[in-house]
Every structure is written in C-alpha cells, then in structure tokens.
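Excluded from the complex is one protein chain; the other protein chains are retained at their positions.
As written, the chain order gives the labels A, B and C, with residue 1 at the start of each chain.
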Amino acid sequence: MAEGAHLVVHDLDLAFGGLQVLHRVSLEVRPGELVALIGPNGAGKTSVLNCISGLYRPSGGRILVDEVDITGWRADRVARLAVARTFQHGELFRHLTVLDNLLVARHRHIRSTLLWDGLFWGRARRQEIVQRQAVEAVLEFMELERYRKTPVAHLPFGLQKRVGFARALALEPRVLLLDEPSAGMQREEKEDLARFLLRIKHELGITLLWVEHDMQMVADLAERLYVLNYGENVANGPPAQVLADPRVVEMYLGATMG
Amino acid sequence: MQHRTWHRLGLTLAAVAVLFAVAQAQEPYRVGLSAALTGRGAETYAPVSEAIRLYVARLNARGGIHGHPVELLVEDNVAEPSRAAAHAKKFVSQDGVLLMLNASLSSTYPPMIHEAKRAGVPLFFAGSVCPREVYPPADPLLFCSTAFAARYDSEFALDFIKETAAGPVKLALVSMSIPISRGEVDYAEQLAPSRGIEPVSNQSIPPPTPNYAPFAAKIKAAGATWVYAWAPWVTQVKTFEALRQLGWQGKFLAYAHINAEEELARLQDEHFYVFGANAFFSHNLPVHQEILQAAAQGTMHPPTQLAEGWVAGMVLEAVLAGVSWPPTPAKVLAAMNRVRVDTRGLRGGPLEWTPTNHFRTTHYYRVYRWDRRQQGAVLAKDWTAVAIK
Amino acid sequence: MQLVVNTLVLAATYALIACGYVLVYRVSRVLNLAHGELMMLGGYLLLTTASLFAGRPLLAVAVALLLSLGLGLLVYVVLMRHFTGESVLAAVLVTIALGILLRGLAILLWTAQLQYPLVALGWQNPALSLGGGAVISAAGLLTLAAVAVVYGGLLLFLRYTPWGIRMRAAGENPLLAAQRGVALPQVLALAWGLATLSGGLAGMLLACDSGIDGTAVIVGLKAFPVALVGGLDSLSGALVGALLVAAAEVLAIAYLDPLVSDVVPFFVLLAMLLLRPWGLFGRREAFERV
Partner (left out) sequence: MAYASGYFKTSYGAELALVETRLQWAALAALGLGLGLFPLLASPFALDLANQVLLAVIGAVALMLLTGYAGQISLGHAGLLAAGAFTTGILAEEAGAPFWLTVPASGAVGAVLGLVFGLPSLRLKGLYLAVSTLALHFIVAFLGSEYETRHGFSTGILLDSPRLGPVVLDDARLWYGLLLAVAAAVFLFSRNLLRTRTGRAWIALRDRDVVAAALGIPVAAAKLSAFVVSSVLTALAGCLFAYYRGFVSIEAFSLFTTIEYVAMLIIGGLGSLLGAVLGAVFVVTFPYLIDLAVDLLPVPARLSTYVFAVKYAAFGLIMLLFLLLEPEGLLGIWRRVRDYFVLWPFRYRPLAGRS
C-alpha cells in the first residue's frame, strides 16, 4: 500500500447562511502521523473533516494534500486522491453485506465499462476477482472474515463501526479521516480499536486525522493534538502538554459543568 | 376446506357444466364485442354496448336467427390498446367468433384490425368513429355503421353554415387535442374558404381541462360569428357554455352525439345546432317505442342514448339473417358485402353495404336546435342525402 | 382584463385542489394520488344530495360537504392508518389503488355520463359583468370566494387553534410532537378529513361550473404540479404556485398554441425547480448531517 500523504489545512473558514462555523482553523498532519482533533460538542471538529473530504465547501482558506490544493473539490474527486473517511454514525449501506459494503469503496480502483459490467465478461470478471482479493485482505486485517456475507443491518453497533473502518481502508487511502470511531463502543471494542489504529499506523503508514471524545485514548495513542472551540484553534502540541494547558482544562471542565 | 364447501363447489361446477352443455346443444351465432365500458370514452361507448346487448336479448327472445340464438361476448377494453388486442385474440382463437365488434376509442382500432386480418374475421365498428378504410374502396374486412362520417361531416357542416348564415361567416373551429378530432377539424379549416367561409380561429383543447374560458375568450376575441365543433361531447358543450358566459352571441354547430337530445333540453339555446345521422326520440317513431320498451327491462343508461347501438343491432341481425347454418366468418363476410338494412326511421334511409363500400351508399344528415316556443328540439334541416362515392 | 379574470379563476380552482395535497403531505409525507378521485366524489355527492333534498339546495350543499369530510376521515381510519410509519412509497401506492377503486365505484353508482348537479339544485350559473368588458361566471366567483374562505380559515386554524398547532407540530417533527402528547392518529385523521373536504368543495364547484364525469380525476392530477411549485408543505406556496401555473397556461392559450397549454406549465415548473429545488415556499432541508 501507498505511503501516507501530507495533509495541510490553512486558515479554514466555513459559514452556513450567516452562521460562522469555522474561523481560520489550521492544522497539519505529516505523512504517517496519527493526529487527534479534540474539542467540546459543536466545536466544529466534524465540520473540519467534512471540509477536507469535500462534503462542505469552505468559504475561505486552503486544504492541501501532498501540495495538491483540493479546496472546494467535489467529494468523489477528493476520495479518488486517496483521502478516505469514516462516519460518526457508521453510515453503512444497511441492506448490503459486509463484503459488498467494502466493494463499494473499491470504485476508484476498478477500470471497467458499464457495457462489460453488464455482460460480466473478460475484464469486468477479472476485475471483480482482483477486487475481491483486495477486499478479502482488508477483511482479514480488520478481523471481519466471519461476517463477510452478513447483511450489515444484522450486526451489533460496535461491529458496524468496525465495518465502516474497514470500508474506508478498502479505498486504500493515503489519508484517513476518522470521525469519533470509539463513540458508542464498549471497553473491549475500544481496545480492539486502539490495536487497529496502531497497526494501521505502523504496518500501513497511512496518515491519520482522528476526531475523538475519549481523552484517555487520545492521550495514549495520538502523537499530537489539535484543540478546537467555537470553530477556532485553541491549542496544539503533544498530548501531555496540551491536556495540561489551563485553557483546555477550563474548556472541558466548563463544558462538563455546563 | 370444510366438507360443505367442497359440496357447494361441486354443485357450482356441475351447474356450470350443465349450462355449458345447454349452450353447446343450442349452437349459437357467436360474435365478440370489445368496448370501452369503463375508463376514458365510457360515457359514449357504454350506452352503445348496452343497446347492442338489449337488442340481441330481444332478438333471442324472438327465437334468434334461423332457430339459433346469437351469443354476444362483451369485453371491457378500458380504451386500452393492449386489452383490445388481447380480447381480439381471445375472440378469434378461443371463442371462434364469426364477427368482431368495436365500440371504443380509436387507439383500440389498430390492434383489433391486426387480429381481424390475421384470422380473416370481419371487424364491425359499431358506435365508434369510422376509420377511413371503410369508405370506398373499402378494406375487405372492415365495416362501420356509426353515425359519424369523417370528411363528409365537415363538408355537410360547412354547407349548412353557409346556407343558414345570411351574410359572410367568420368561423371558429373547435377540436379536442386527440388526433382523430384534430384531423377532421383541420380538414374543415382547409375546406372553409372553398365555401366562402373565413376561418378565424382553430382551437384544439386538451381533454382534461378545468376551465374552458381561456379558449372561449380566444374564439370571441377572434370575432367569430359561427363555431363548428367536431369533438367528443364534453369539449363541444363546455366550449359553447364558456362562450355564452363570456357574452358571445354567435351560432354554434356541434356534432350530435348520443346525448345530444338531453343536452339540447338542458341548454335551451336557440342558436346551438347539432347535426348527425340519428333521429331524435321526440319524433316518437315505433322503433323508438321499441327501444323504450327494451330499456324498461332495466338499464343504467338513459334510453335516448341507445339509438346508435340499436342501429348496430339491426345491422347485426340483418347480416346474420343472411348467413345460413352452419355459419363461418367467410359466409358472414359475404353477407356483409350485400346487406341492406331498413333503419325504420332511426336514420334517414336504409343502410347499405356493397363490396366496395363498407360505410353506406347514401348517408343522411339532420340538424336539430332548441325552440323556445315549442319547448322542444326542432328540425333546423331535415334529412339531407349525401352520396358516398 | 378577461385574461386576468380567467387566470384568477383557473388559479383558484388549482389552489383549492392543491390545498388537499399540501394538507396530507405536510403531516404524513404521503402524496395522495387518490385526491383527484376524492375531489370527483365531492361532485357526485352533491349530485346525490341535490336530488335527495330537492328544493333545499343549501341543505344539499351542506350535507355533501359533511359527507366529504366524513369520507376523508373514513379513508384515514380504514386505510391510511395502517400505513403510518411504513414506507411512503407503499402508502402512495395505496392511494393509487384507492383511486382505481373509487373510479370503479363512481361508474357503478353514477354511470360514466356527464351530469349536472346545478340542474338538480335548481340553480343557474349566470355570467356577472365586471366592467371593462370582462365577465366572470357565478361558479368562478364562488370558487374565488371558496379559496379565500378555505385558505383564510386554514391559516387561522393552523395558527391559533390548539388542533391547528398540533397539526403544524406533527408536520414539523412527528416524533417530538408525539412525545409532547400530540395524538398523531387524530391529527392525521383531521388532515385527511380537511383535505378531502377542500378537495370535495373544489369538485362541487367544478361540477357546478361544467358538469361532472370521470375526467374530473385528471383535473385533480393537474393540480399536483401546482402544489409542487409552491413547495409541497406550504399552503401559501400552493396559492402562489397556482397563480404561476394558471398564468402560464392562460398565457400559452392566448399567445401561443392552445396545444402547448398542457406542456407549458411543466416548463415553468422545471425552470423553477432547477432554480429552487425545494419549491417556492418549501422549507429548505437543513444541511445533510453525517
């Protein structure tokens, strides 16, 4: 698999009908780095991910992936540049099996035309076998083999999130954006998640930008942190330093008190 | 299933079998009618079908033809071509009919013609607009008894307008935007100048329209003194009423569909003329009495609307009377090519088919209008014969 | 001038019909494709009550209106109740099937003939002069009045009465409304009742103006784009949509070919939809959350 890419977000602005959601947000994730993005509810963390993956169109600022300016690109074009993401609520295709969910993400790797697809002949058939092999590798990596033919709707929530994770990996990304992967998970599932994160970082070398609520996990795993509040950068740096920052402490205490 | 249910089912089956056996023994003349009994056009074609059924019932009560009853198979095609096609196929291949009848919208013609030709079974348009193919030189298999006569209708209508109007005529034309109606009205528009009539407006109105005022306004604005409409009744009468509402004072000539007689009484407008080929019930002919008696047996349609189908019934009887037992479609066809039906006053004269003319050799028109003094429909022009060549 | 009158009358007819689509859609997200048939039944009911209460036309109208309301309630209680929470498409198909059933029943009970309730009521439909050479039919004027009453009444009802407020709440967020103690089935039944009542009224006016037969159904269907132009969940939108479509249609008849009058409204609609995909007055769905 490809090496991780270099992700730079510079002075990002986002507004919806007069409401300023993000204001001059900047961050940087170096190739192969695991960086977490934290902040209280409504701080704009998911909005940053949505801007990077092209679901929202920022009103200002720039987003660069390996020096390529992707600001304002359509989502599918961003994805084809090997930027993948997971979603907070899984957002799986519920009627499809785990296998098919992953195959959807192989779209950018398949060179075939509609006509040959319909005939299922020659290249279309060979391509399907190749994709199947690639997906099988991801299933193995994420330890999902036994569920491969189960419709996603029949899986428990924790497993569904793991399928979402696997689906993003099936895209063979160089940048992976994770939107609260641990939300709603049991303790054991969180431990599994931590293991997968580390394996992805060490074995695949993918650049990871990770939005997270669980401070314990962040402190244990992330190399660096960015903190957002009210759509603005508050602090950044190594976990120990950031989490000791009085502004951050007050922010979280305030948030829990309020 | 309960024992009793089986029992009842057995009885029913036995009854059906007995009926079947009786039917076999009587060996009927079998004819098939595909009609628009529900759906679009039902208001025109359901009464026609009903009249044919009533006629055949009376015919059978009199002992049928040559001692054999006439069996009329009726299917509802809902004015859909696919249904008409399926029924036609069933008629010719399964029921073995001698003759098919059509009383439906023009869209059902092609599939039925298709089947008729394939099977060599004659097709008789009864109450539906006559296709051009029945005019001389006629298609060997297609026949028509319907009062409408495309082209001849417009020619007669324009002549009537010309002679009724004292001075120069500014004519507006009205059709429904279906091909058959538009085609006829466009023909009238081309023809008008040759009669010294100036066409000033040609409105083709979509079938479902909630408000006819915009169309009427345009006709009025064009300064029309006469309007000629050849369209389904709804379009004709609603356009007329909208025109009157706008204060238009001109005269209106419309085709006399089967409900024209009731409608004249409702409108009570002396300048609303209807022309057609069927005699109104106000003449109270013996044949009208007959229809009223038949209707008294029970029908959901007003008896005044049954004349058109009654004519078709008379033609059917006359045709079958010329077919000796055992009948074949070929014999029926031969009989149809030399039939002459006394319409007993329902039409202006006899209805005659020849090998080259499957419409009628002479067509007769009458024009009615409402008369306020007599409080009834009166003749604006009595039977006028038009030779069909 | 006449052009304006014609546009207004046509718009009023459309608005009166479209209102039923909006009422049902707002609370249940179901597109009622039997609305045309329910409207037609309004006309037929008037025909029946007119001959039943011969000589007392006002009573006949009142009873027909009540029956219309009851019919709507009945449709909900007997049928649509079972489809709350099911897929919307299935509910829409139910309304299609209901439409077919009602059309068959209408032929069975009233035949396919063109019939005139006005004659049975013993009323006339005279033309009234408006000056400037423009005239309006009594039925047309009545339609305009009916639109004012129905829309005015509905807006007041929705804004100020407890039931109206419940109905709005149910339309905006059924789950939340249910949690706050709004009895959804009753609100939905009311919506169906009112929708059928207004549709039935439209059917009665149409029947008085130009008689009643099966084609009334298609008129009902023509009002559906009107509701869409305005935005399916907005009553005031339906009014504006009706004006827009009616104007396009009347102008097309007057200045273009009457043949295209069936098609022109759709071009207006397409243009409008491409500019504002959520309808003129429809609420724009919030940004999709992921």
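The working rule: a contact is a pair of C-beta atoms (placed from the backbone, for glycine too) under 8 Å apart; a residue touches a chain by one contact, two chains touch by 3 or more.
Everything numeric in this text was worked out from a predicted model, so none of it was measured.
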| item | value |
| --- | --- |
| Neighbouring shown chains of the undisplayed chain, as defined at the top | A, B, C |
| Residue of A:62, A:108, A:190 or A:213 in touch with the missing chain, whole complex considered | A:108 |
| From A:18, A:118 or A:246, residue that would touch the chain that is not displayed | A:118 |
| Candidate in contact with the missing chain, chosen from A:45, A:167, A:201 or A:224 | A:167 |
| Selected from C:19, C:45 or C:107 as touching the chain missing from the view | C:107 |
| Chain not shown, touching residues in chain C | 31, 33, 79, 82, 86-87, 89-90, 93-94, 96-105, 107-108, 221, 224-225, 228, 232, 259-260, 262-263, 266-267, 269-270, 273-274, 277-279, 288, 290 |
| Missing-chain contacts mapped onto chain A | 53-55, 74-77, 79-80, 84-85, 87, 91, 93-96, 100, 103-108, 110, 112, 114, 117-120, 124-125, 127-129, 132-133, 149-151, 154, 167, 171 |
| Missing-partner contacts on chain B, residue numbers | 12, 15-16, 37-39, 46, 49-50, 53, 57, 74-76, 78-83, 85-86, 89-90, 93-94, 105-107, 109-111, 113-114, 118, 131-132, 150, 177-180, 182-184, 186, 297-301 |
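Basically, only the chains that are shown with their structure count from here on.
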| item | value |
| --- | --- |
| Chain whose Cα centroid lies at the greatest distance from that of chain C | A |
| Separation of mean Cα positions, chain B and chain A [Å, integer] | 73 |
| CA centroid of chain A to CA centroid of chain C, Å | 49 |
| Euclidean distance of C-alpha centroids - chain B vs chain C, Å | 35 |
| Sites on chain B at which at least two other chains make contact | none |
| Multi-chain contact sites of chain C, meaning residues that touch two or more partners | none |
| Of chain B, residues touching chain C in the complex | 38-40, 42-43, 46, 177, 203-215, 217-218, 233-234, 237-238, 241, 244-247, 259, 266, 300-302 |
| Contact footprint of chain B on chain C as seen in their complex | 2-3, 5-6, 9-10, 13-14, 103-104, 107, 111-114, 116, 119, 125, 127, 135, 137, 140, 206, 209-211, 213-215, 218-219, 221-222, 249-250, 253-254, 257-259, 261-262 |
